[in-house]
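Below is a structure I'd like to ask you about.
Only one protein chain is missing from this complex, and each of the others stays in its spot.
And now, chain A:
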Amino acid sequence: MKILNLALANIRKGKSATASLFIFVLVASLLLNIGLMVVTQVNPFFDDKVDQLKDPHAMFVINKESYHPSRSEYLEDYQGVTETEKEDVIHMENSTYKYGNGELNSSAVIFNADAERNIGAPRFIEKLDSPGTNDIFVPYSFKTDGGYQLGDQFTLTSQNKDYEYRISGFFETTMMGTNNIGVMKFMLPETTYRKLASELDNRSEALLLSVIMEDKTESSQLSNDFMKEVQLSQKDKAGAYIFGLDIEMVKNVNTLTINIVATILVAFAAIIVLVSLIVIRFRVSNNIEDGMGNIGALKAIGYTSGQILLSIILQFILIALCASGVGVVLSYGLMPLFGNIISSLSGLIWVQKLDIFINLVSIVLIVFSVVIVTLFSAYRVRKILPVAALRGGIQTHSFKKNYFPLEKTGGDLHFVLAIKSTLANAKQNMMILLIVIALTFATVFSAVLYYNIGSDKTAFVNIFGAEPANLMITVKADADIKELLHNIQQMDHVQKVNIFDLIETKIEDQIVYTNITDHYNQLENNIVYEGRQPKHENEIALSWVVSEQINKGIGDMVELEYGTETSSFLVTGISQSIGNLGQVAAVTMEGIQRLQSDYTGTSLYVYLDGISNKDFVKNVQNQYGEQIIETLDIDENIESQTGMYTAAVLALMLLVLLITILVVVLILYLVIRTMIIKRKKEFGVMKALGYSTLQLMNQISISFLPVITIGVALGGVLGYFFTNPMLSVLLSGAGVKRLEFTIHLPIIILICSSILILAYIVSLLVSRRIKAISAYALMTE
């Protein structure tokens, strides 16, 4: 009780110091708790959703014509399958619709909303009460990310034909519910469904086979086995198609960005926790120094060092416990913001659960760190003798170095005095240095992230393995693609045109999406990070995912199968691509012609300059429309696909920026305030000697400038050189082996200058407190 009273008395004595410490611990615990909750809850959240919605663990869309009952039998008999279902669906191979800020191109699987089903029955989040004649139900991501509201018009374009609908409901789905899977699920009421089915050709008639398994982690294996089985028997059937999704794959894709955001959040929380611990160390040291007389008195009356140490630790435990408790509670207030980001990224409603365990982990981690830091800082209390403590802790004369003697140092007096002050407070400045480095790095890091994901998306799009052309033109089979390429090349505003196809092939029995082009050196995005792209007809580049799956690397031979032909290729390079789940390879046009001699390619990638994509599409359709199946605005497609990432990263960047400003302001407030209190006598004397308030304010502000400048410069340099390696490490789990985000030096310089100016202004403002120190009051104290 005595110890508790001592601790409480110490807290009462230093109210403002307690308050600033409270804020730091609060922010640290708030961020840590959010980060930990997001990281630990994302995977169970997705799994729980699959169970709640009773979504399939694996599903396959197969064209009705080539379906045989043995397919369903295979699935029913597969080990671990507990339930299967088959239903009619409409499959649009290429559909386009507005999504977010652009137009999205994907496959569309359209369900009959009124059909009876046990697996994947829609659960509506919102639904219009009054049914109309052209209603459509869309995944919830259309609302969170696509920019749609109930009752909005929705145009689905397929094979150059527009289908107009009214959005009548949003449903949750874990399968085919977001724009990053390449296929989107829609539902139509029975009459509308029948009407659409009657307007489309036979090829769009498809069947959906849904499977539920005992253990959903085995869904990938089932999917692979089933696809192999079907493709083997469909080899000779012209027009037959099948594609499948399994829940493990979809979960990986959907939670990828959430995990990246959460990892960055936790990393930033760690920086803030570190900053808080440095501040706590500073506060504890000051606290001990300020209370040295009291410590001496307590020791003199018989308190042991252990009791005094305990009272100091208890004081900081009490502050840390209260602050981290409040931080954890407040984190639930901020979680809806992250819940919205998660909803936007996953198309699923985030339900915030109370996670006592994680909350306790956050609190214990923070309090434990505070105890350790306090113990380290306060341990010297044990060694101080009562008499020394009563003298204010001075055991011997402290012989300091007189930095920059005024006699020998040139320059402005106030500047020299400021620098002397900087050097005289080396320990405190080391703390500020570390904090400024950490915060500048975090700000540069988040700004680079935002610049590359929110502003100039080239580097971000590159990591997906996409080729950043402006337009893709799909050419009719009977057209002469070489001639069309030549003709388009001659059109105004065309920089260059490449044949660039993506075809489904098999490498060593694995399904792999293979790029085809004439010359890889004409592409803008070289996704090969080791070795090189293929140049000759017998060469192939594999993604690292495929390379690891088939255990083949550079210099090895692999079997590439396309259609009915198979041939050997030499691996010349390893590439990275998050797109197509990393199942990517690349061969030359001559290479694919070894397997299909009449292969000429079907897609042209057009790079434009000085014209809008829409205007160019009009021109090209006018001139060569009869040779073209369809055009895809790649910029729009990228825009609509990356919108959700932009929003998530923008939120993250704003958070980092806000906290950086808050911490810089708080740190300077804390340090300068403490400094003014400690040096009150000195400032009073200087005022008596004739130094004006402004001169002293400038001296204080300038004394922080060297350390802040060095911190900002080091943070900027670290940000410049280590943002890409650090992001690569963070994204390595997502398949990114090499990352080259654009880092603009002017942006870094702008950030560093802004932090510097902010620090200077804040220190000037905080040092205004010096005005209140009157030389007279000091003398008459």
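The rule is short, and it goes like this: contacts are C-beta pairs under 8 Å (C-beta built on N, C-alpha and C of every residue); 3 or more make two chains touch, one makes a residue touch a chain; residues count from 1.
Just so we're on the same page, contacts and distances are computed from a predicted model.
From the set "Protein translocase subunit SecD", "ABC transporter ATP-binding protein", "Monovalent cation/H+ antiporter subunit D" or "TonB-dependent receptor", the protein name that UniProt assigns to the chain left out of the figure is "ABC transporter ATP-binding protein".
The chain that is not drawn here is touched, among residues A:92, A:417 or A:762, by A:417.
The chain not shown here is touched by just one of A:691, A:720, A:741 or A:760, and that residue is A:691. Taking the whole complex into account, chain A touches the unshown chain at residues 397-400, 402, 405-407, 413, 417, 420-421, 424, 681-682, 684-694, 771, 774-776, 779-780.
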